[in-house]
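The complex appears here without one of its protein chains, the remainder shown in place.
Naming follows writing order (A and B), and every chain is counted from residue 1.
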Amino acid sequence: MTNEAILAKIREAYPTAVVDVPEEMTDFTIILAAEQLFAVAKFLHDELGMDYLTDVTAVDYPDHFEVVYHLYSVERNQGLLTLKVLIADKTNAAVASVTPIWPGANFMECEVYDLMGIDFPGHPDLRRIMLWDGFPGHPLRKDFENRTFTFKELEPTRPKPPNW
Amino acid sequence: MLRSQTINVNMGPQHPSTHGVFRMILTLDGETIIDLKPMFGYLHRGIEKISEGRTYVQAVPLTDRLDYICSMTNNFGYAVAVEKLAAIEVPERAEYIRVIMAELTRLVNHMLAIGFLFNDLGAYFTPVLYALRERERLLDLFEMVSGSRMMCNFMRPGGVAGDLPEEFFPAFAKAIDINKRFVEEFDKLLSENEIFLMRAVGVGVLPTQEAVRYSITGPVLRASGIPYDIRKTDSYSIYDRFDFDVPVQQEGDVYARYQQRLQEMRQSIRILEQAQQQIPGGPVMADLPPRLKPAKGESYARIEAPKGELGFYLVSDGSTNPYRLHIRSTSLINLSALRNMCVGQKVADVVTILGSIDITLADVDR
Partner (left out) sequence: MSSHEVTMDEELKKNLFLTTVDTVYNWGRKCSMWPMSFGLACCAFEMIGVAASRYDCSRFGMEIYRASPRQADLMIVSGTVTQKMAPQVKRIYAQMAEPKYVLAMGTCAISGGIFTSYAVLQGVDEIIPVDVYVPGCPPRPEALIQGFQRLHEMVMKQSIRTAPWYQKSPTSSI
């Protein structure tokens, strides 16, 4: 099944979900509406056999966030399908978690939450895994300037017993 | 009926058996594990953020330090990703050199993985010392080619940094020959060992259906019965010119993963022998502008690193620096199934299971 065939089936089942299919991308990309992501993802997993989610990541653009999903299919040995979700609201960014469908997305979404600050409602255990809870800011955002800290500067933010 | 209580045990981040700074909080009922919470981030160095301030070629030494045992394959993955983004053609000789270095790295990694697995089991140091002795021979080859034993910084977008010196091929032929005999020696010494069989068979089983759901890749996936190897499915670089098999084991336990790595070492030696005969002459680097500026766009490319699937997601905005470099790490995703593999096992098996997944903390935390 080619990527275009998958796109046709998604359009059939969820007519309003597909927002855009950009031309001239190196990888075939489908941009979905954020509210329908979970339903389309479940459809892709159950009906169309896209059983292998390889990556969940996010990119910070000046006016919106993009959450990017890379999917493959192991049983049909099919190549890369990229899904994207655009989030315009940067202060309360949230998109439904796909961990109930693909449990491997657990740590990937935790990392996106930690470093970009995007919330994933429905995630079983969302916590800051790379840095700690009190760390000031979300480092991978473009407005976080890449500077070095001294030990003393970050000392008040570190977790104290018994929460370490 | 005795009323018992569960205990929380903290293992890590500094512990004799953990492979680097990895911390686990185990909830135990007696000796049986009820819950396991992995905590990492103790080696998070912010590589993705640093690479946004560097050019595409300056980011290559940063990728060296991702999975530090296999620095050549990290460079390979990054070079493949930039070449896909910027549509660069790589000369033939460079492709062959890359495949040779990648398969040598796979040998190094699997030897160390098996050696450290036995370290965790308690065969204190003897298998590791054998493996390290062979590793030194292969590190001499890396030093001959790139100038450094570990952080090679050798494969660049467009080709490789320099041609192979004359003394490389005799040393290389000798090294493969010795390594072939060493794999047989390792197999004979370790595979039928009674203590190893008792401690590894049936321990830490990852069922086939779960392996793909948890996005596991690499030898762990193939030891659970799924013959998925990116060298065959994606055929990146020139892997379609070589004749090699994809070994598969069915049980999915620690012993199966050990056997899987051993078989993969044999297949790597097959590829190396073929590459040695087929390698042509020619240039080793494509003709690129001094500062690489790919067109605006993004792409995702992946390779079969020794530990699993290593992917790079690159977003370019037309300038000399990547706008976003995301590293799809092998070890982080392979850890998603750790909890499922360990629940129900005894606490003495946790370290064995962790050793059999074969993680490197710098790859988990980046």
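Heads up, the rule we're going with is that a contact is a pair of C-beta atoms (placed from the backbone, for glycine too) under 8 Å apart; a residue touches a chain by one contact, two chains touch by 3 or more.
Everything numeric in this text was worked out from a predicted model, so none of it was measured.
For the options B:43, B:123 or B:279, the residue in contact with the chain missing from this view is B:43. Touch with the chain omitted from the figure is made, among B:11, B:24, B:69 or B:155, by B:69. Note that of A:71, A:93 or A:131, the residue touching the chain absent from this view is A:131. Think of the hidden chain as still there; on chain A it touches residues 130-132, 139, 144, 146-151, 154, 158, 164. With the whole complex as reference, residues 13-16, 20-21, 41-47, 49-50, 61-62, 65, 68-69, 128-129, 132-133, 136, 149-151, 361-362 of chain B touch the missing chain.
Just so we're on the same page, only the chains that are shown with their structure count from here on.
For the pair chain A and chain B, the distance between mean C-alpha positions equals 25 Å. If you check the complex, the residues on chain B that touch chain A are 39-41, 44, 46, 48-50, 52-53, 84-85, 212-217, 226, 228, 233-234, 297-300, 302, 309, 311, 313, 315, 323-324, 326, 328, 332-333, 335-337, 365. Residue ranges of chain A in contact with chain B, taken from their complex: 24-27, 51-55, 57, 59-60, 68, 70, 74, 77, 79-80, 82, 102-108, 111, 115, 128-132, 139-140, 146.
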